[in-house]
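Only one protein chain is missing; all other protein chains are in place.
Up next is chain A:
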Amino acid sequence: MNKEENKQSVYSVKDFNLWYGETHALKDISIEIPEKEVVAIIGPSGCGKSTFIKTLNRMVELVPSVKTKGSINYEGKDIKKTKVESLRTEVGMVFQKPNPFPKSIYDNIAYGPRIHGIKDKKTLDEVVEKSLKGAALWEEVKDRLNENAFGLSGGQQQRLCIARALAVEPEVILMDEPTSALDPLSTAKVEDLIHELKKNYSIIIVTHNMQQAARISDKTAFFLDGEIIEFDATEKMYSNPRDKRTDDYISGKFG
């Protein structure tokens, strides 16, 4: 049986357009994002990758000039019609630069559960341990949970941010170039982690690194100038792209 047709879509985007004032940043985007897979978003700088993943958790609305048209359904429901806080609880995000809060490691992880009303110490202790283990950081920090998170290395901070996102048990994790500020070793760790995470989470990751996209993703979407040029299984797209522009980009002819 064909594996791909078994998968449900977690997001289904139809004819979606987005403008920053006059700048038309996303043009007629239609895409079905499968559940519990890793989808890589690639494309040259300024093509709208960050804009796209920020629309998925409505963070893009923080820019006052943004206007949109078209629909995005998350698990069958229009994201415009869900409460933004509950959408963002189900859809976690990891940013390009690690952005831990200026608090202890423990409080960073506990922040999400706490704002959603989980206060008892025992549950929080469990969540902290589970999330840090899930982000492959537990062994490194278990003896210093009360130290400030700024004392961690960049790679550890980024895994802390992943753990922080895991702590509210999301369905989807959005990652915007999560390894671009990291050294190769930390990058490898985060990549391994993503591989591990896709068992339980749907992951959408923006990357500038073609090898990374090839290594970690099941599907890849190629963006160019605010449009999706091609969206297919990563293997197929890398070996046998349908569009010449995809081929040119992957083989490094531009971008």
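Note that in this section a residue touches a chain if its C-beta (ideal position, glycine included) is under 8 Å from a C-beta of that chain, and two chains touch if they have at least 3 such contacts; residues count from 1.
One rule holds in what follows: contacts and distances are computed from a predicted model.
This complex has a chain not shown, and the name its UniProt record holds, of "Phosphate transport system permease protein", "Electron transfer flavoprotein subunit beta", "Protein-methionine-sulfoxide reductase catalytic subunit MsrP" or "Carbon-monoxide dehydrogenase small subunit", is "Phosphate transport system permease protein". Here one chain is not drawn; of A:Val168, A:Val190, A:Ala213 or A:Ile250, the residue touching it is A:Val168. In the complete complex, the hidden chain is touched by one of A:Gly48, A:Gly92 or A:Gly226, namely A:Gly92. Seen across the whole complex, the unshown chain contacts chain A at 57, 59, 62, 64, 85-89, 92-93, 95, 97, 99-103, 111-112, 115-116, 150, 161, 164-165, 168.
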